[in-house]
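Of the protein chains in this complex, one is absent; all others appear in place.
Chain nomenclature is as follows: A, B and C, assigned in order of appearance, with residue numbering initiated at 1 for each chain independently.
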Amino acid sequence: MTGKNACPTKSNFMIPLNHYLLLSAFLFSCGVLGVVVRRNAIVVFMCIELMLNAVNLSLIAFSSYLGDATGQMLVFFVMVVAAAEAAVGLAIIISLFRNKQTVNVDELNILKW
Amino acid sequence: MDMMEYFSNADLVGSSPILALGTFSLIALLVNSLVKNSQKIVFWVCVAGVVVSLWFAFDNFELNHTAFSDMLLVGGYASFYSILFLVITLFALFLSVPYLEKEEYHLGEYYILIILSTIGMMLMGSAGDLITIFLGIEIMSVAFYVLAGYFRTKLSSNESALKYFLLGAFATGFLLYGIALIYGTTGTTNLIRIAAQYPQAFMDPLHLIGWGLVLIGFSFKVAAVPFHMWVPDVYEGAPTSVTAFMSTGGKAAAFSAFILAFSVPMSMHDPKLTMVIAILAAASMLIGNWFGLSQTNLKRMLAYSSIAHAGYMLIGIASGTQLGQQGITFYLVSYGLTNLGAFGVIAMLEKENGKNLSYEDYAGLARTKPALAALLSMFMFSLTGIPPFAGFVGKYYLFASAVQSNLTWLAILGVITSLFSTYYYLRIVVYMYFREGGEELPPLSRISFATVVLSGIGIVVLGIVPSLILDVLKSMF
Amino acid sequence: MQAYIPIFLMIGVGLFLGITFLTLQRFLGPHRPNPEKLSTYESGMPPVRTARERFSVKYYMVAVLFILFDIEVIFLYPWAVNFRALGVFGYIEMILFILILLIGYIYILKKGALQWD
Partner (left out) sequence: MTTELTIALAILLLPLVSFILLIFTGKRYNEKSGLVGTAFLGADLLLSLYILFAKIPSEAKVWDFTFTWIDFHSFVNNVPLKLDIGIMVDNLTAVMLVVVTLISFLVHLFSLAYMKGDIRYSRYYANLGLFTFSMLGIVITNNYLLMYVFWELVGLSSYLLIGHWYEKKSASDAAKKAFLVNRVGDLGFFIGIMIVWMQFSTLTFDGIFSSIQNGNIPFNSNTWLTAAGLLIFCGAVGKSAQFPLHVWLPDAMEGPTPVSALIHAATMVAAGVYLVARTFPMLTADALLYIAYIGAITAFIAATIAIAQNDIKKILAYSTISQLGYMVMGLGVGAYTAGVFHLVTHAAFKAGLFLASGSVIHAMHHALHQVNDHHTDAQDIRSMGGLKNKMPVTFWTMMIFTLAISGVPLTSGFLSKDEILAGTLAFSKFSGHTIIPIIGFLVAGLTAFYMFRMMIVVFFGDHVDRNRADHLHESPRVMTVPLIILAALSFFAFYSFNPISASHGWFFENVTTPTVVVPESVSATSTEEFVEEVHHQHTLAMILSVSVAGLGILIAFATYYWKKISADAVADALKPLYNFFSRKWYFDELYDATVVAATIGVARLLAWFDSVIIDGIVNGAASVTRLGSVISGKFDSIVVDGMVNFTAYSAGFFGMLLRTIQTGKLQTYIVFALIGLMVLLALYI
């Protein structure tokens, strides 16, 4: 793939790169904030997914603006990795739930100090 | 169309250690699913995979090129680290069998996960591209998350896994964001091609922020303060054999990728970037050693010690010189052997449900098990950095690199914190030799003992004849 | 700003259609409720308990496995796009890839993860 086809024609109609980046940064921050304030392990994990997808957005934007396919390729990898993490994460949360009957991360405190 | 444009024999040769281990992991998975009660067979398949992979890695050592259009480095550095990971894996595999049998939770999946994480490590150690680093980290980490929660009926193991998983994934987000920004500002994720765009690319603030985010991601993985707080909890909760593997292999892999990635921006000798890494190093040494002082659980103490050692190794990154990078590499070898040995002893003495892990439980060990006590003392001496053990040479190396790069204050801090650390390392020696005690000990396995003895011999040999490794290092960098 | 016109159009059309259809059915459709109709629809069976209850863990298991195999297809996509250019070599590569997934599938099957009971 040379990337020529992947590159949209540059015209006046293009949304500036900065806007994508700002949106991506905003979403990323939302994710970080969610990780800090939410107590449900699954929601915390969803917020992490949000962070990853925010990064995907900027990767696609960069890829599109640079006319280079590497970014898109990386996005594929990120998605697959996120799926694998989701599977493992869910499994861990389930096994925790079986033992403790809760998924509240605040109640995870037998390991400390 | 000629496919050789995409793929050549050299690529196959270059990736042979990884491919071999991957193939064996698939075979092991097949065996595990098709044969009932096949733990032993799976174990030996995994061992065979590691050995074959080792052979390929040795074979590749003389090479010096890249594979898959610069995605993968071949030979030299990559081979050295592959060998290191594989040896650590081998030790960990042999330590695990008796431990799992003792805990009566012995599944074939355990070994498969171990070698899958090794594949991730090898990718990290031979990465020529940020994508490879990312993939390697993820392959390794996902396997580690599962391994940390391996005792799925134990709450501590669950908790350890979940904490590790959430913080690990969180760190991945930062790492990835950093990679995205670096990609956006240079148009490539390839480390060689990024370096080619220096110094102009380095002036771009977005690019610098990208490296900063990657730095945070790595700091999580190597457990540098203030991104270290998962370490004690995870190390304590995970099965001891897994902790042994994570604290050695995982740390070595993270540093191998750290060196590869940061040799690019550090080549600019930017005072601010150096300062930030130096502060991370200083904070890790201080916090790790100070908090280590007040621990009563050995696994947790070694977790804080692992944070402190991350600090010592970050000195090598901060120095930004070849000397520093060689120092880290040597340090990783000695630290790997030492920690495997120490955790090996702990795993051997551990009783069911994580009992027998505190300092008090080791009182009088010198009388009941003199050989184990002597070995554990040696490991503690090596961690402290007392000659003639390997730990001393490693520290000397890293402190010298700090002095060479005019970071003398960092070297002084390193020395002072090392002195601090003697208190908690040698406390266990005092307990073993000068306190009365001695309860019933679990039966000790010969395999574990042999492994521990081997790592003991390793640190003494490396401590007395460090040139064995030093000469290899010289040819690598 | 011009660049955003398609997006705004998209949002506008989406909102418009959604709102219109929801309002339309309220006015156009007949509205004659009885208890039978208001109860949860479960494939024509009479509902036994409330619908808001916890799922069996087995659902999670299937869901997890589904995500994995579903997302792996993503790698087929670039190959499919350049199928002709990649030729026989690409075909072999993809077969290998599918084979690896197959081993995973065999593992799942043999471990009984897909058995409902």
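Points worth noting:
As a working rule, contacts are C-beta pairs under 8 Å (C-beta built on N, C-alpha and C of every residue); 3 or more make two chains touch, one makes a residue touch a chain.
For clarity, every value in this text was computed on a predicted model and none was experimentally measured.
Put simply, the hidden chain is in touch with A, B once you look at the whole complex. Among the residues B:Leu107, B:Leu155, B:Val276 or B:Ile457, only B:Val276 touches the chain that is left out of the figure. In the full complex, the hidden chain is touched by chain A at residues 32, 35-37, 39, 44, 105-106, 108-113.
Those residues of chain B that touch the chain absent from the view are 163, 166-167, 170, 208, 212, 216, 220, 225-227, 229-230, 232-233, 272-273, 275-276, 279-280, 283, 290-291, 293-294, 296, 322-323, 326, 386-387, 393, 396-397, 400, 403-404, 408, 411-412, 415, 419, 423-424, 427, 434, 466-467, 470, 474.
FYI, only the chains that are shown with their structure count from here on.
Under the stated contact rule, the graph of chain-to-chain touches is complete, every pair of chains being in contact.
Across the assembly, the mean Cα position most removed from that of chain C is the one of B.
Counting C-beta pairs in contact, the chain pair with the largest number is A-B.
Per-chain Cα centroids separate chain B from chain C by 40 Å.
Our note on geometry: chain A versus chain C, Cα centroid distance of 19 Å, whole angstroms.
Centres computed as Cα averages put chain A at a distance of 26 Å from chain B. Those residues of chain C that touch chain A in the complex are listed here as 2-5, 57, 60, 63-65, 67-68, 70-72, 74-75, 77-78, 82.
For chain B in complex with chain A, the touching residues are 131, 134-135, 138, 142, 145-146, 149, 152-156, 158-163, 165-166, 169-170, 172-173, 176-177, 179-181, 183-184, 187-189, 232-234, 236-237. Residues of chain A that touch chain C in their complex: 1, 12-16, 73, 76, 79-80, 83-84, 86-87, 90-91, 94, 98.
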